[in-house]
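All protein chains but one are shown in place.
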Amino acid sequence: MNVLSATGEALVLIGTFFYFLSALGLIRMPDVYNRMQTSTKSATLGSLGVIIGTGLWAVGMGHSVAWIVQTVVVATFILLTNPISAHALIRGAYRSGIPLWNGSVVDKYGEHLKAKAEAAENEKNEGDGE
Amino acid sequence: MNGQYASLLVALPLISAFFVPLIKGLGGRAIKYYLTLITALQAGVAAWVFKTVYTTGKPIIVMAGGWRPPVGIDLYIGHFAALFVLIVALVSFFMAIFSFDSVSTEPTDKYAMLFLLLMLGATGMIATGDIFNLFVFMEITSITAYALTAYNKTGEAAEAAMKYIVLGGIGSSFFLIGITLIYGSTGTLNMAQLAQLAGSINPTVIKVGLSLLVFGLAVEAELFPLNAWAPDAYQAAPHPVTAMFSAFVVKAGLYALARLVYLFSHAAGWDFILKLLVIMATLTVFAAEFSALRQRDVKRMIAYSSISQVGLIALALSVGSQLGVQAGVFHMINHAVVKTLLFLTVGYVGVKVGGTGIENFSGLGRKMPLTAFALTVGALAAVGIPLFNIFWSKVWIIIASIEQGYAWEAGVVLAASVVEAVYYLRLIHTMWFGGWDGMRIRESLPLGTIALFLVLLILAIGVYPNPFWTLAKSAGTDIFNVSRYIANVPLMGVGP
Amino acid sequence: MVSVLKRSLAIITLLIIGYWLAQGLAGVPFGQDRMLVGKYYLENVKAQTGAVNAVTAIVVNYRGFDTLGEVTVLFIASTGVGALLWRRKKRRTAKTEGSVVLRTGSELLFPFILMFGTYIFIHGHLTPGGGFPGGATIATAFLILYMAFVDYEIPHRLFEPLEGLAGMGYVLVGLIGLAIGSYFLFDWIWQTWHWGAANLGRLFSGGFIPIIYTLIGLKVGTELSGIVDSMLTEEVRE
Amino acid sequence: MSVPHIGLYYFGALSLVLVGIYGVLVKKNLLKILISLSIVETGVNLLLISVGYITGRSAPILSEGIGPKQAVDPIPQALVLTAIVIGVATTAMALSVAITLYEKYGTLNIEEIRRLRG
Amino acid sequence: MTLVPEAYVVPLTLFSPLVFGVLAWLFDRDWVRETLGVIGAAVPLTVLSLAYEKASSGTISYTIDTGVFKLHFVLNSLSWYFAFIGALVGIAMAFGLSSTSRRGYDWLFSLMSFTGVMGVFLARDFVSLFLFWELMTFGSFMMVLRRNRHESLKYFVLSVIGAYSMLLAIGMVYAKTGTLDYAMASQTLLLLTKMGGVSKAYVDTIFALFLLAFGVKAGVVPLHVWAPGAYGENDQSYTSFFSGVLSKAGVYGFIITLFVMPSLYGIYFAMGTFHGHLTGTYLIAWAGAVTVVVASFLAVLQEDIRKLLAYSSVGQVGYIILALGVFNGVAVGGAMFHVLSHAMFKGLFWLISAALILRTGKTRFEDFGGLAEKMPVTFAMALIAVLSLAGIPPMAGFASKWLIYEGAIQAHMPLVAGTIFLGSALAFAYVVRFLYAVWFGQRPSDLDDVREAPLPLLVGMTVLAIPNIVFGIAPGLAVRLINRFFNTNITVNSYYSISTPTGTYNALSVTLVLIVGLAIAGLVYIYGANARKIKVTNTYQSGNPVTEEYNLVIRRNFYRPLAEALDFWLKYSWDRFYERLANLSEDFADWLREGFYNGNVQSYSWYLAIILLILAIWGVL
Amino acid sequence: MGEANRFSRYAYTVIVLFLIWILLTASLDRQELIFGFLLSLFVASFTYPMFTSRGLGNLHPRRVAYAMAYVPYFLWAMIMANLDVAYRVLHPKRPIRPGIVHCKTVLKSNTGKLSLANSITLTPGTITLDVDGEDYFIHWIWVPDEVLGAKTEGEHVENASRNITRPFEKFLKVIFG
Partner (left out) sequence: MIGINVYLALIAIATLLAMYRFLVGPTTPDRLVAVDIMTTITTGLMVLFALYYGRMIYISVALVYAVLAFGGVIAFARYLEGGL
């Protein structure tokens, strides 16, 4: 047991805690948007912790340094892709017509889309007029 | 030439199929010429293999990668495989020519690729000496068959393919479970070694495993009641493909079934499997014949007829005697010839007259005399009239099954054959004595030549069956005589 | 009612079948060493094939015939899907463009995933990778571009011939084996010259495995992309 | 009749097979049937791979200090690779057939896809 | 024998008809076709005549090795007898066809069935039997097919049922004995039966299947339904062969099962006795008797000349079956004799009907009349045929029927003998009608320019007419030959005189008596009261209007009262029974098709599950 | 800004890909390096147009330095975000007040916008729902009073942007432009 593996294990522990949190958020939040709020972030952070922690832990246990390199690659990939997939999902959810939770206070996006649609309609009518 | 060059049987269609995308731009007709050329080459290779095997009297063992079985996968090209690979290639060649007239649906390049791969799949199934490799080739065959069934892109074609996929998928999954069990208890996949070990496998495992293998193959081999996909697929597929289904795809399944069943003849529960197969085969004949009786669509009718003949073959293969297997193989040959002819002519009528409904066959004797003549010969042969080839094999099958104590089954089969006689008779009468609209259709020379060749073959075998019976006997022995099979495979000393 | 009956019947039937299968499986207890040919492979894989990964050695070398068949199966699927969904004039089915996030993200990830796919198939003899996962990864790269852009299409003119060429290459490698070592799919690189014998466990080893896996990787990548392409387009109706 | 003793892995895999078949036997929607078939395939693949597992051994990649005695049976792993690819190919074919069917029949209810019968 | 080397006898007999038939079909020109056909039909007759000595004193064997099976043929006195009869009718048919047909198709298939019949007669193993049996059936079937699909279908279905029964029986024999040769198979089977290697039920089944097969071809009631249509809806020249010879193949089959195979012979004894008769043969005798009565009644009721002859054929073959079933020497000898005489007179009859149809285009009695003076030669032939069929001495038909009757009396089967009488009476009833309705009376005006039958047809008739007289006057000729292969208990006193244990028939004396009688009758006719010519139309029924209901002239509805009397029985038609059976099986086919292949892939998946379930249940239990 | 020349873009791509390769293989084995380099050359040859527009310009020391600085900053923000999440998830009353707000960004490059969006997604209570030109639409789990109570659209955007986009923009502006 050295510092490296202790740090690593600690990270893994924190990571798993966030995994747990993420899943809990998935259960507790009232609608898909809020579920995403709570779970994407913690799942991503959890992954960082678990994956990089594993790398450190391994190196600490005497495995090759390549472990940490590879785990960082995986972690980076997760870090880069998770927000993108979260974004794509929430956009998809909104556009597929899932309504906001009834406790929601504002929807600027809906207004924006409506305005855009009206503009397009006007443009089309003008085009027809010519 | 080195016997290992028999691997060209697999390599040639593969590399040729892969080449097609590169010549896609040349257009449909060029691709069909290419297809014809390749199938002709394949027939050449197959003929060489056939000659080698039958002159030396020894099977060719192709050892892929140079590994001796069971470490590597071997192709066992014995008397049966050599013969059937040749049949596969020849039928494919004929059907490649037929494709000129009968397949106009695009994309031709994909058709050609699938066509070649169907040929490849059946060849591999027949040749392989490894049980998992058999699964792979079976999947090649069936997935190609799915694609070709749907090839016409009509709703019916897609429907037929869908049914084929669902049933074939279930069948192949359980087949794989069977392989899993048998591998799990033996640690090997080589058929010869499995045959050696068959007696020592845990009886429960082998009972379940063999049942599953048989179940999976029976779907491909169109045994009742697992054959519900077949009439639809036969009807919906492009005409040349239907002929190939009937002439060799189902045969490959039947062969595999017989091969596996006999390989495990020392296994526990073997007798039950055999009995079950006999019953299924008998029911296959019965159900298919009656289903054909009132068909208005001739192609579908012949499809049912084909299924019933397959049932007959299955019966012969599963009565459990050498004579039975030989008769079954003989019937396989005869059936391949006859059904190729029938689907060729019926398909040709479908293309030229605009459909395969019975009404399109009225007065065909005057509209397309050559086609009608060939179709008549095929129909008579299918019924089992003497001096036509099927007569001989049918007699042997009946005798062999009675000899093994299956007199009732033989009786049912014969009773069902009466029905077959009736519907073929209707067809013949419609063609020759039905009303004629006064139209004459120019018949294609190449197809006429093929049809006449097949007619002559039918009559030749019918009049003088000896050479073909000799072939069938050695091919049948190849399946039945397991100890010789084991001795022929150069197993290396991997074992406990 | 019928449906309830049907469901109950199905459950009863499946329980019996399941029980039967379980009986069979009980004869092959989990976790026991029953290797026969497998043991031979493990003991000889390094010397005979130059590969560290026994699975890969089996897949590409010992049981190369299966893999050739497997490649063929995928080729059939791609051809079959292409044949079935073939249209004279076609167009993407997509109705909306991805956001700038997705578009930019996919563009940035694309080369990385390509590199990674290549890594997977080129290290097939060393790590649990190979042509199929590698090819699938490469196809994913194209898939992601598909997702992001409304009008993205794979370069057909390049992919279809490439698919054919890769397949031909595989068979040709096998045929070279037939010509050199008189066996089809004979590993002429390892068995004839022992090329890479000094490199066991490093990249340039494993006989013809990396070559074949490269071909397979390309083939699978192009094929899966082709399948996706076929499925995501529809006929243009005038 | 006694309850056959099979491990958890077999049980899980077998359950997948049965659940899949159940889906094929009762679901009316073609896509659900195809998904069920995929589940069956997955189950079979799992079964295949668990048959090759040997307790306490590692992947048959002879690096990082793993020798022939520490590795599980490599053959099922090789086989399952092939089986997976075959499954993917079948699924792809099935899906394109389903697409065509939907275009032509306007439905995926298998009780309405019965033009070919008798 | 110097003309035809022994080795060529069998192949020439077997194959020359077929080969020439194919040639006639290929060179389908007038004269060429007929010449080839007649040659093809003439060869067997010639060869057989030349081989008489050898065949009657020994055997000529011939084997064809097809590789799959060895086909074995033997020409001995029995097979020669049948083959010769066949060849005789065959050449007559060929002459007839030269006049009635202008199609290579007809020649091909009629000669094909010729070859088939020869093969059946000469075969000495089951495969040859089956092969040629099928060939024979196929040729005859194609002849019907061209003319009437419905009738051909009926014929075909029953034939195929017969053929497959035979195949099944052959398979069962082979399965136990491992051989297909008649002699070897039957010996082995007998041995096995004795040692208990074969169950009695097994042999009974073989026997029943064979009887079914042969019964169809012989037209035993109720398997006869194909016959009227197939005989009638055909080229009548061919029908002479079809009805005269092909039905004898069925008879020949009975003979094989009864006498050639000792094992099957043995089972008659195994089957036990019934009122002092062997049960098995007793059943056969009754089958024959029923055939005689039913078919003769039906023949009487026919309004169509072809139907009448067809039912008559069925009835006459019934005599033969009956006689075989009576199962004593005399009866069997009579059966053999009747094979000959029936072939001759019925062949003749059909050629006459061929001539009538050719010249008039009519088939119904009501359309005929007064043709005796238009076709005098044909009329003379008809007279011979009628006398022979009615069993009036000195025609061949009398001799054979007399023997059968004697046999039945000897066997103490009075009821069976009674049916022979009844049959004869009925036969008399229908031939009288044939004679009067066609040849005598007022001739319809549209038949005024009918000419005599063409020469080839007349030649054909002559070929058959002569034996009717010859064997009638010299029954000893036939009986001597029959005695070579059956112990008939019939003594041949001279060519003209034969004796059974209970009586003697001297054909010559009977003939002489008859001639004297006829002479007296002739004198009476010439010198007796002159017949007045009466207008048919205004005197019949004493001037009452002729209603349809009672329009009983000999040409129309003559036996209608009989039909009314039999009304109850005629309701039960075998024809309708089979029709209903066919409909039933078609309904079944539809039910199976729609029910099983219902188009729903889920049902299909269930079929798979069920098979798995069966496997599982088997595995679990 | 404008696009850099092709060589520059190609070279930049090759460098990045090669670095990725080294990380992927986690090995300095010469064989791996040779192959990796060749592969980078090949892959870059057809991916560089989409991979970068500024080419080697990306490697300007200032940008690299800012990027290095951004990493800990961002990680900190992210950890904060997660603590926030933990609070909301574990709090028995589930304190949320969600809504979609509208922000604007000053970033011009797509890469910049992507980074901003991702950063937003991973940090406290916000997920980027859509980006349309310079407009960002953010799903916010607790819309604060100042944003909710904004009188005008402009005020709303200003308040939201100050809370959400600004903190990252100062780094991202330099790094990606």
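List of remarks:
By written order: A, B, C, D, E and F. Residues from 1 in each chain.
Here is the rule we go by: a residue touches a chain if its C-beta (ideal position, glycine included) is under 8 Å from a C-beta of that chain, and two chains touch if they have at least 3 such contacts.
Please read all numbers here as calculations on a predicted model, not as lab measurements.
From the options C:Thr140, C:Gln191, C:Ser205 or C:Ser230, the residue with contact to the unseen chain in the full assembly is C:Thr140. Residues of subunit A that touch the chain left out of view are 9, 12-13, 15-17, 19-20, 22-24, 26-27, 32, 35-36, 39-40, 43-44, 46-47, 50-51, 54-55, 57-58, 61, 63-64, 66-67, 70-71, 73-74, 77-78, 81-82, 84-86, 88-89, 91-93, 95-96, 98.
Hidden from this view is one chain, which touches subunit D at 58-59, 61, 63-64, 66. Although one chain is not drawn, its touching partners on subunit C can still be listed: residues 93-98, 102, 113, 116, 119-120, 123, 126-129, 133, 136-137, 140, 143-144, 146-147, 150, 232.
As a working rule, only the chains that are shown with their structure count from here on.
Distance between Cα centroids is largest for the pairing of subunit F with E. The greater number of contacting C-beta pairs, out of the two interfaces C-F and B-D, is seen for B-D. One inter-chain figure worth recording: subunit A and subunit B are separated by 55 Å, centre to centre, where each centre is the mean of the chain's CA atoms. Work out the mean CA point of subunit A and of subunit F, and you get 13 Å between them. Averaged C-alpha coordinates give centres for subunit A and subunit E that are 94 Å from one another. With touch defined as above, residues shared between interfaces to two or more other chains in subunit F number as follows: 20, 24, 114, 117-118, 128, 130, 132.
Of all residues in subunit C, those that touch two or more other chains are 10, 13-14, 17, 19-21, 23-26, 28, 34-35, 37-39, 41, 63, 66, 69-70, 73, 76-77, 80-81, 84, 99, 101, 105, 108. Contact between chains, as defined at the top, is found for A-C, A-F, B-C, B-D, B-E, C-D, C-E, C-F, D-E. The part of subunit D that touches subunit C in the complex is made up of residues 4-7, 9-11, 14-15, 17-18, 21-22, 25-26, 47, 50-55, 59-63, 68, 71, 73-75, 77-79, 81-82, 84-86, 88-90, 92-93, 95-97, 99-100.
Per the touch definition, subunit E reaches subunit B in the complex via residues 65-69, 127, 130-132, 134-135, 138, 145-146, 149, 152-153, 156-157, 160-161, 164-165, 167-168, 170-172, 174-175, 205, 585-586, 588-590, 592-593, 596-597, 601, 603-605, 607-608, 610-612, 614-615, 618-619. Interface residues of subunit D facing subunit E in the complex, by the touch rule stated above, are 1, 21, 24-26, 28, 33, 110-111, 113-118.
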